[in-house]
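Just one protein chain is left out here, and the rest sit where they should.
The chains carry the letters A, B and C, assigned in the order they are written, with residues numbered from 1 in each.
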Amino acid sequence: MNHQQIREELVHLHRELIRWGLVIWTAGNVSQRVAGEDLFLIKPSGVSYDDLTPESMVVCDLDGNLVEGDLSPSSDTAAHAYVYKHRPDVGGVVHTHSTYATAWAARGVPIPCALTMMADEFGGEIPIGPFALIGDDSIGRGIVETLQNHRSPAVLMRSHGPFTIGKNAKAAVKAAVMLEDVARTVHIAQQGGPVEPVDKASIDRLYDRYQNVYGQN
Amino acid sequence: MNHQQIREELVHLHRELIRWGLVIWTAGNVSQRVAGEDLFLIKPSGVSYDDLTPESMVVCDLDGNLVEGDLSPSSDTAAHAYVYKHRPDVGGVVHTHSTYATAWAARGVPIPCALTMMADEFGGEIPIGPFALIGDDSIGRGIVETLQNHRSPAVLMRSHGPFTIGKNAKAAVKAAVMLEDVARTVHIAQQGGPVEPVDKASIDRLYDRYQNVYGQN
Amino acid sequence: MNHQQIREELVHLHRELIRWGLVIWTAGNVSQRVAGEDLFLIKPSGVSYDDLTPESMVVCDLDGNLVEGDLSPSSDTAAHAYVYKHRPDVGGVVHTHSTYATAWAARGVPIPCALTMMADEFGGEIPIGPFALIGDDSIGRGIVETLQNHRSPAVLMRSHGPFTIGKNAKAAVKAAVMLEDVARTVHIAQQGGPVEPVDKASIDRLYDRYQNVYGQN
Partner (left out) sequence: MNHQQIREELVHLHRELIRWGLVIWTAGNVSQRVAGEDLFLIKPSGVSYDDLTPESMVVCDLDGNLVEGDLSPSSDTAAHAYVYKHRPDVGGVVHTHSTYATAWAARGVPIPCALTMMADEFGGEIPIGPFALIGDDSIGRGIVETLQNHRSPAVLMRSHGPFTIGKNAKAAVKAAVMLEDVARTVHIAQQGGPVEPVDKASIDRLYDRYQNVYGQN
């Protein structure tokens, strides 16, 4: 994708956050790396979802500096930049405060892998990242360090909310949508009584199949 | 219905899954048997609900082999095929990961028949099927074996999610919608305190009446 | 309102049931008495909300017999008829299986009056009616007998769901919408810890004010 295509994709994907109920007001942000350049595009800070246009997206470098755009970048830009800089395989990053994922983050408890759908997409439990304040690279570092020990493309930053990654922005949004779905389902299941996790061998078989067979070639 | 009518019906019914909040992203699938042929039509794998068209639906035989269509069939096709092959009375099958039904499935606890609406549609409790991995006929066999002991058109596959059946795809979608509704209501009721099931004689009277009198002739 | 105006009002009010999330599929029904005639209009049985038109509504007498219309009346017609026959002050009746109200009905526990908004509209707790099977006048009798001891326009029929009444169909729909809202809020409040009811003297002051001062003259 060139810059213009990424701009249009980001408008579409921010609307998906609204559609699936993951964000309110101006919260939440999606970014995508520009292939072959040390740049990514991201939502501007504090702009209403109704007012997002391809032109309003801003271009940043991998230190989080604004390179192109009339608006200030998302206040979470430093975290996105850190992830792109330290994870060359990552092409998209999403941050939301979606309700159930954030509730697990508030308690600091990982989501156990209790559903086949979780095994498919996350390959195991969804881990908790450290409590980290905005303003330096501690959020980005927390994301990268936590995810390097898990197959999960999602991390629940303690007392804050989820970040998800993917090969592009669409894959990271998909992970954010599925995360909230499994966070809600496992929470509700546990409210009714004990929930057993799926066994490790089955998780491995499901994860392998989903990552390699699901969808269209 | 001929093939073309089924294709259009399936587009409509997949939209009903979205409308009633039973599925996210590309998850979930609806199929319908072709009367008088050993064939059924089903959603292609991993295609967005926005992009589903009558033409995108694929035709499979009762062993789950692709017979007609440019796209790969749903990854749950083998389970649908098994049901059609072993239950000649079934004309439609639906699979979702709807939240509350899946939460009961995660715990492995049947939903007790505690509402007159459950007696009407399900004729008793909604049973749990075995834990089964995708990839062979174990999901299909689990559905068929579990449902042969119940009047319920819905089964909650352990740690996975619900499958529903019906005389056609519309009836199976109706069962999926009502399943999620009663799964949610009974869960919430139990969170507040003990819930008594409806007595067996009343269930029988309600089920008989609803199956034979409700609706238009 | 004449018959035609009531037909159009009923189409609009059934859409309100969908809009506020009180019903799924073809469940739920609204009726309105014809002033000056021993008749009421009600939804036909098992018809999709999308397909409801003014012409599809059917006219019944106060014994629940079909007087005019091509379709079978709602399967709850006998209950509506009983209420109109025995409560001449009632001009509208609504029945839903809305989630939280039905969850209280499943437990058989009245909703305590713990919110000023409940005092306003319901004037006290929302009572539980008896378990009653469809098919004779026992549901209608249960509604009328329970409500004669309460200011509440809503009754939760045991293991079944809510019925609401009003001076016309719109008022009964308003009561159904507010019922689900307070049923949800008080349930959630109780999940978090003890909830104290509003004292009787305050309930009386709030109820009196709301019934006489709120809205436009």
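We adopt the following convention: contacts are C-beta pairs under 8 Å (C-beta built on N, C-alpha and C of every residue); 3 or more make two chains touch, one makes a residue touch a chain.
The structure presented is a predicted model; accordingly, all values stated were derived computationally and were not measured.
Engineer: Which shown chains does the chain we cannot see touch?
Structural biologist: A, C
Engineer: Contact with the hidden chain only, please: which chain C residues?
Structural biologist: 20, 114-117, 174, 177-178, 181, 184-186, 188-189, 191-196, 198, 202, 205-206, 209, 213-217
Engineer: Which chain A residues would touch the chain omitted from the figure, given the whole complex?
Structural biologist: 24-27, 44-47, 71-72, 75, 97, 99-100, 102-104, 106-109, 131, 133-135, 159-161, 187, 190-191
In the analysis below, only the chains that are shown with their structure count from here on.
Engineer: If I superpose chain B onto chain C using their CA atoms, what angle of rotation comes out, to the nearest 5 degrees?
Structural biologist: Rotation angle, to the nearest 5: 90 degrees.
Engineer: Once you find the CA centre of chain A and the CA centre of chain C, what distance in Å lies between them?
Structural biologist: 44
Engineer: For chain C, write out the residues touching at least two other chains, lowest number first.
Structural biologist: In chain C, no residue touches at least two other chains, as defined above.
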